[in-house]
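Removed from the display is one protein chain of the complex; every other protein chain stays in position.
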Amino acid sequence: MCACRCGIRVHLVDGQVRYIDGNPNHPLNRGVICAKGSSGIMKQYSPARLTRPLLRKSGAERGAGEFEEISWERAFELLAERLARIRAADPKKFALFTGRDQMQALTGLFARQFGTPNYAAHGGFCSVNMAAGMIYTIGGSFWEFGGPDLDRAKLFVMIGTAEDHHSNPLKIAISKFKRRGGRFVSINPVRTGYSAVADEWVPIRPGTDGALLLAILHELVAAGLYDREFLVRYTNAGQLVNVDEASDGFGLLVSEPGKAEPVPEYPRNMLWWDRHSNGPVPTHQEGADPYLFGEFALGDGARVKPAFQLLEERLRQYTAEWAEGITGVPAATIRRLAHEMGITARDERIELPIPWTDCWGREHETVTGNPVAFHAMRGLAAHSNGFQTIRALAILMSLLGTIDRPGGFRHKAPFPRAIPPAAKTPRGPEGVRPDAPLAGLALGWPASPEDLFVDADGGPVRIDKAFSWEYPLAVHGLMHNVITNAWRGDPYRIDTLLVFMANMAWNSTMNTVEVRKMLNDRDEDGEYRIPFLVVCDAFHSEMSAFADLLLPDTTYLERHDVMSMLDRPISEFDGPVDAVRIPVVPPTGECKPFQDVLIELGSRLKLPAFTHPDGSRRYRDYPDFIVNFETEPGSGIGFLAGWRGKGGEKYMKGEPNPRQWEMYAQNDCVFHHRLPPSYQYMRNWNRGYMEWAQRVRIRRYSDPVLVQIYSDVLARFRRAATGRGGGRRPPAHLRDRVATYFDPLPFYYAPLEVQVTDTRNYPLAAITQRPMAMYHSWDSQNAWLRQIHAHNYLFVNPRTARLQGIEDGDWIWVESQWGRVRCMCRHSEAVEAGTVWTWNAIGKAAGAWALAPDANESRKGFLLNHLITEELPIASDGGRLSNSDPVTGQAGWYDVRVRIAKAAPGEPHETWPQFAPMRTFPGMATVRRLWQAYVAGGDAKGGP
Amino acid sequence: MTQLALVIDLNVCVGCQACVTSCKEWNTSGIAGYLSDDRPYDADPTGTFFNRVQTFEVGEYPNTQTVHFPKSCLHCEDPPCVPVCPTGASYKRVEDGIVLVDYDKCIGCKYCSWACPYGVREVDEHQKVMKKCTLCVDRIHDRSLPRAERRPACVMACPTNARLFGDVHDPDSEVSVAIRERGGYQLMPEWGTHPANHYLPRRRTQITIQPEELVRADNPLKVDGKLPKPALKEPALDDVTSW
Partner (left out) sequence: MHPAFSVIFLTTLIGAGQGLFLALYTVELYSLFDLLPEQESRTFYAPGAAIALGLLALGLLASFFHLGRPERGWRAAARWRTSWLSREVIVLPAFMAAVAAYWLVHWAGWREPRFAPAAGLEVTPSAAIGAAATVLAFALYLCTGMIYACIRFLQEWASPLTVINYLLLGGASGFTLATAFAGYSAPALVPFLGGWAAVLTGIALVTRAASLVRNARLRPKSTLQTAIGVKHPRIVQTAQGFMGGSFNTREFFHGRTRAFVRAIKWTFLVLVFPVPVALLGAGIAAGSAALLALAFAAQYVGLLAERWFFFAQANHPQNLYYQAIA
């Protein structure tokens, strides 16, 4: 259901759900289940379910929630007709943005086939910094891509994580880890949830982790507590960087002169300065050992330094005392943490008797592990300095020698990937052509400015300006700016916006009040600025009210789903895993799986991937598509990796198997391929693994993936911004920005919003956390879960609160530069004194989610997003740029600074702002107002 | 004599509430009758639950501990709620020590709830009888379930395995061992109710670093000449002392 994707078993009585429990055979959750999963019944039978396709009544205001019921046929006609028109004229006028779904492979395919570049999922407002910062450094990341090996770790440092995607597996792991006697440190401004059970809580000021990590790095380098062997062989620490400003190659890694690169996209012929011969040698030359420190001159006179020397120089300024002033963490604690990490990594080393061969042919008798594991999530990611902070973390993990090693960080298939991964967008507007698929992917991984998706003037091609000079590595797009950009017509206006599974009128939008206005704003001639809005939702969300066409989706219990290797599979450390969902109850009302909707539309629009050359439909429905689709005809690669081949005898790659669904069903809906132990570790540099991965087409090349202590990719952008290299250059007003933030070495800067905030006036950082018992905005319709979180408070350190005369339970105003909310205060000793926080998305618009207009969610609950801006006045030309990381476009949710004040005595005890109550839509079940008692099989008893 | 019980490990409970809703879910259509919810979609929703997870803050910033604290009927060995019940609806089973309410006998007088110091009994406002944790009697003795699943719903659900289930009278059971070895304790021991459920306290793991561990012969800085040996010619104490 949610992004964790646990295996569940649904028990029915007379066709109704009696009980949902965890599937004990599922590799992810091994039988356990969370609060939301156990409350699935109340989602399935929620009165907030949408059950009919709805069209905004002609003449009704958008957003007023006045709909007429229409048939699916009518909906398809309407959509197909409109979309065909757009596709023939200018496909980019259709934008498809999707939220927390698990079918980006399909939605992405649809967008690409349609020909629009305007496609992205939630990643940009979620955690793209985590993905990009890590993948551009170590070729993998946390999140679904990899994680801490807590089975073997001795020290576990968790940074900025409240609940996370991998929530049940992480909980299982943390508990085992603690019981084994592991030491668990949590770095977080707030102590709840996981942090509560940490052995040490390190409260930190939000947005300052970069400083902490750099200071830890400083200590490690100064004390020599780094794994030199690891750095030398598996990272580019020993590679020489051109530091000669006069030289052409200034800022780049130096490559072996005159040697052809086998794969030009991934140059690998770099140089070391050998300690023995005291001269430059190709990296990994047998017998050679590079200097990590020093400065040398090459034959042509160019001055070079090992990357590690540059890192050391960078780190000199970042002392523990310096970091104390920024982070609020005492210098002694910083030093102690560094020592704990370094000494545990060095002295608690694990040697597993697993022989393996590295990519350079050296045989290793054992797999070594330095048992210090990290995990980090949006506490690092959701800041506009997150990319560099996360680079610092990845480098810290590398210095400790913990990458894809036992007890450290472990990859999950299909990771590690090349740095950067091969997928690319088109490079310019010519990639978007009428009636043709997009000439590339809508989302890709730029390796250099040449890979940007910009026009001749360096202007953006995408509506969200991803892959432009504003956010060059916006690998997940910037969904949080779509509505504002489309409304303003900057870079252009669009015609139809299709939003799937995202509540863009509420919690996945910043500046919510204004964005809601934009959604139904009209231009001078009375036309809506965003002319047609299609929403596919399963529930009565705030967003659904703004739909012109509302498509009722099925729930996860009613449809087929795949957790695909092409998307975000559920792989384990020991090998690739993918999984499926199989419907257990029939669709409610006329709900239709969105996958089927896309396949229907693709067929009607005659998109090549969905039709035969003669224009006839290729796939009956989604299950049929899953079985028979291949990425290229005959490629043998499809959405599911298990039971491929005619009779299900192959895996990863093989012909379509008509009985694939059945075989998944017989195997707990999971395909799990366990790699031999010698392929399970050191995969970035493991020849056996790489060859296997190449054979099963996880990877194109079998090159080693060297950790990028010094990022050549970033250096390329910086060179472009400083006029080197002769390629594409940023427009003048963005040059400084690119030159500053594309630093090939990690550095600390205050988040962009803080840079433009008078912090004396707005002294407090305001952040949110996910409650474990709620999924974003959509669990308030759940009669059980909403009893646990009916409304929310702002948690404030009592000392901070009392400075303003605010007592526990008082009504207060919270104000940022961008907006204000009224809410209730709860004193808490478990929050850093300069931070205030609340549970995310508990507050609701009145009447939404089939709740009564006076429900706690809207009267006492509040949404922090009203205080957060989607744009900052930071562009050097006086314009506004997204409130996002300047490298990746990651939304800077946790950068806002606020002040608090007690509400006046006469003020109503009600949150502010309030919205006109949403009405219920046709087709929704009547709400049980007085009481209900659920009994499966029997009717849910209860009063009206 | 068997005394089944839960042992709750506060050292790993992260307050996720899975035990709360899995309990509700299992029990609402179970043999024990529904668990109703009032105002399910209106202001101040409220309902009957057998298990609640609470949060306490211990200490003062920055030395704060946040304690997530699950609580359901503790199946006291000497349950004060039982003798006070005028109808005999509340009873303690001899065979496994579970304290139960017979919904067919209960008159909803609430007296037993007054006699429970732990606040774990709840009247169902619509069935009008007293309810509380049954220790999932309808699961744990159900022979049609695989052995591994004859455990309470909340125990099966708990992602951190913070909820152990077993016979606290059997000294070799997992729960008895945990109580013995990890400092298991009872709530409000002052009342002599002898709760069968126990709690395991927080434990703190620390790493102690000796200063000499920071200086090591194999310091990698030496390889790069960053911790150079002093030159032989540099002044030394040897040159000046004599005795």
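For clarity, chains are labelled A and B in written order, and residue numbers in each chain start from 1.
Note that contacts are C-beta pairs under 8 Å (C-beta built on N, C-alpha and C of every residue); 3 or more make two chains touch, one makes a residue touch a chain.
No experiment lies behind these values; they were computed from the predicted model shown.
S.K.: Among B:T55, B:N161 or B:T205, which one touches the chain that has been omitted from the display?
M.R.: B:T55
S.K.: Among A:E753, A:E829 or A:D885, which one touches the chain that has been omitted from the display?
M.R.: Residue touching the absent chain, from the options given: A:E829.
S.K.: For the chain that got dropped from the picture, name the residues of chain B it touches.
M.R.: 17, 20, 39, 43-49, 52-60, 65, 67, 69, 71, 80, 82-89, 105-111, 113-123, 125, 127-130, 185-191, 199, 201-202
S.K.: On chain A, what residues meet the omitted chain?
M.R.: 787-793, 795, 826-830, 856
One rule holds for everything that comes next: only the chains that are shown with their structure count from here on.
S.K.: How far is the middle of chain A from the middle of chain B, if each middle is the mean of its Cα atoms, in Å?
M.R.: Whole-Å distance between the two chain centres: 33.
S.K.: Name, in rising order, each residue of chain A that touches chain B in their complex.
M.R.: For chain A paired with chain B, touching residues are 13, 18-22, 24, 29, 31-39, 41, 47, 155, 167-168, 171-172, 174-176, 178-179, 181-184, 191-197, 199-201, 203, 223-228, 275, 289, 291-294, 336, 339-340, 343-344, 346-347, 772-773, 781, 783-788, 790, 797-799, 828-833, 850-852, 854-856, 859, 927-938, 941-942.
S.K.: So in the complex, which bits of chain B are touching chain A?
M.R.: It comes out as residues 11-18, 20-22, 24-26, 28-29, 34-47, 49, 55, 57, 59-62, 64-68, 125-127, 148-149, 153, 156-162, 202, 204-207, 209, 213-214, 216, 219-227.
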